[in-house]
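Just one protein chain is left out here, and the rest sit where they should.
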Amino acid sequence: MNNIFHHIIHTSGKQTLQSLLLGILCFSFSICVFPIRASAHSPSTIVDMAGRNVIVSGRAERIITTFKPATLSVLSLGLADRLVAVDSHSPRVEINTAVYPAMRDLPKIGNRSMGLNLETIMSLKPDLVILYAQKDGIRIADRLAGYHIPAVVIVPENMAAIKDTLRIIAQAAGCPERADRAIQAVDHIMSVVGTRINGLPDQRRKTVYYAGPKGFFSTASGNMLQDEMISMAGGINAAHAFTGFFKSISPEQFVQWNPDAVLACREIRSSAGKYLRKPELAEVTAIKTRQVFCIPSSNAPWDFPSPLSALGVLWAGKRLYPDRFQDVDLIKEIDQFHEILFSRSFTEIGGRLADTVNP
Amino acid sequence: MKNDPVSDPKSAVSSVHDMRYMTVILTILLAGLFFVSLMVGRLDIGWKEIRTFVCASLFGTPVAPELSSKALVFTLIRFPRCLLAVFVGMGLSISGAVYQGLFRNPLVSPDILGVSAGCTFGAALGLILPGNSFMIVRILSFAFGLTAVCLAVGIARMIAVRPILVLVLAGLVATSVFSALLMVLKYMADPYNDLPAIVFWIMGSLNRVEWNDLYIIMPVVGAGLFLIHVLRYRLNVLSLGDLQARSLGMNPTLYRVIFIMISSLMVAVTVSTCGQVCWIGLVIPHIARTLVGPNHSNMIPVTMLLGGIFLLAADMLARSITAAELPVSIITALTGAPLFVYLLYKNRGSGWI
Partner (left out) sequence: MTLECRSVSFSYNGRNVLKNISFQVGKGIFCAILGRNGSGKTTLLHCLNGILKPAGGHILVDGLDLGRMPQTQIARHVSMVPQEHTDIFPFSVIDFVVMGRTPFLKMTRSPGPTEYRMALDALKTLNADYLARRNYNQISGGERQIALLARALLQSSSTILLDEPTNHLDFKNQYRMLSRMKGLCRDHNTRIIASMHDPNLAMMFSDQVVMLKHGRIIAQGKTDAVMTGASVGELYDTSTQKMGLQNSVNIFLPADIVRENTVSKNKDCCREPNR
């Protein structure tokens, strides 16, 4: 018995290995000849912000978002209850869970930094997936389109693009009127600001330095959202001449610019204070006059791309030119804005401006 | 043990036969693990469902509508990914074994001639160029991976003495050149779009696989595995050094070129598809040697199977542990490094560490 076994193993060991490999190869080649098709697709086509033509079903009931701006946009349109999954970073943004507590229990599909889990996405049978343009976002969008899952790519880089984002998502979800409502609210805020800084002569515009997010001496260049927000609020970004993304500067450059005000990104709020005490910066106007603020709010960053950026502009206007915005009740406007977008006011969901920087 | 006369040639040879058992066991283990991996993931797919999907693909029998998304996941995502894990694991581990044999050094990994550095640079170049063609990234990655190897081999041939040592040094040069060029690209890259894409690509993950990738990887890696398998005995002779190899009638340069070419092709095609998967090329050959000894006739098939098993298991973990996809290199490094230390410790008396 032993000998027979020995003999079989001896002669067929190698053959077993080779035929198993061959078997796997044949099996896999044959499988790929007949891909399985998903369910039928529907009529309307929209163009997303990466220029892709996306075929969407009439009404999206199962939405998946893959990065924070997408989630916040969906919430701003009041479509939170249509979400079936989000990225793993979104529930960490306070406003998201304050507005839609059930988000914590939704399945997570990965995130932009580490990668998305395609299996989870597809198993949830979404009818709209909202993706980013960087890294492999467009590639995944194309793949999902190949599997007949509508996938739109959004690029919310400036105020106009933020509005486009709202329009595209609302259209893809089959409720364009919601975008109109949200955009109207944004436009209202922008006009509140616009009317009050109208006629502000150039020489009276304040120079503003945006500090962050990588440190006090990193700032936003001229083609970024933060620069746009500052100029909409009537200020001039000290780093306006820079191009590109966030840039690092030297302390000498900061002193040379001598900004009238400093708006610090929330991420450096705790460390910004120590720069108020530094002797080498003491002569800078913003520091001398204590015009150093932290951008609101406690539950969402108003300086990063989202409809709330409009509130960031309003707040900045109020801080930079308090005399011109005397009649504006900041909290009331903010509460109203939140009511329109999220059906609950800012104060109701526990939001605070928290815009002071303590030395 | 010291003085027992080995009178029966079969028992002297029987070590070869023992290793056949090991090969069969590992093959069964690989096949079993493969079927398990088809069922494991964020989405549970049962054995019956798999049968349904396979029949649907082969014979066109319809799939119940509530299973249709699972069917899609299975045929378009899960199955190719498991297959890729097996092929990449086999390819990388065998390349590591070949390089360790060629360079007569157990600390060598397939990156030694600069393939990975070249591939990474090529991919970064492709990601920076305008346009969204992902084929460009693949092609450039592959091309520059091979360029790095040719550079290393070219430098070594130019210097032409002490071939092994010079190859290692030339590989260092090639790696440094392409790493430096990569740094230049990173510096010039748009930090919002391109730079994160480059960093993301380098991390290495099997989750980007599509069937198109497998159409290239399966034949290239399959052919490479087959060729190295039939030529594996020559690695024994090569590992004795050029002088003895020549005395035994072998042309060491020719075989070195053949082996380097085959391995580099396999590694380049792998890295250009999945990014860098580390530690497999270094650790798996050691495990194989610990199990069946250093004779390449036994050790090469075992390396191949172990590589497939290891990466398949690592990928299973990477895609099911957390909601976020872990890059598989994290798992291979976290398990590979301690395993390597343990093996070095275990083998320290064998006379070759």
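Odds and ends about this structure:
A and B are the chain letters, set down in written order, and residue numbers restart from 1 in every chain.
Note that in this section contacts are C-beta pairs under 8 Å (C-beta built on N, C-alpha and C of every residue); 3 or more make two chains touch, one makes a residue touch a chain.
Since this is a predicted model, take the numbers as computed values, not measurements.
Of the chains displayed, those contacted by the omitted chain across the entire assembly are B.
The chain omitted from view is touched by exactly one of B:M188, B:V230 or B:I321, namely B:V230. Annotation: of B:L67, B:I139, B:L172 or B:L240, B:L240 touches the absent chain (contact as defined above).
Counting over the whole complex, chain B has residues 1-7, 9-10, 12-13, 15-16, 101, 104, 230-234, 236-237, 239-241, 243-244, 246-251, 289, 293-295, 297, 350-352 touching the chain that is not drawn.
Convention: only the chains that are shown with their structure count from here on.
Distance from the chain A centre to the chain B centre is 38 Å, each centre being the mean of its Cα atoms.
Interface residues of chain B, counted against chain A in their complex, comprise 17, 20-21, 23-24, 27, 31, 34, 41-43, 53-54, 56-58, 60, 63, 65, 68-73, 75-80, 83, 86, 132, 134, 190-193, 196-197, 200, 205, 207-208, 210-211, 214, 218, 222, 301, 305, 319, 323-327. Of all residues in chain A, only 6, 9-10, 13-14, 16-17, 20-21, 24-25, 28, 30-36, 38-39, 88, 107-111, 113-120, 122-123, 125, 133-136, 138-139, 143, 147, 244-246 touch chain B in the complex they form.
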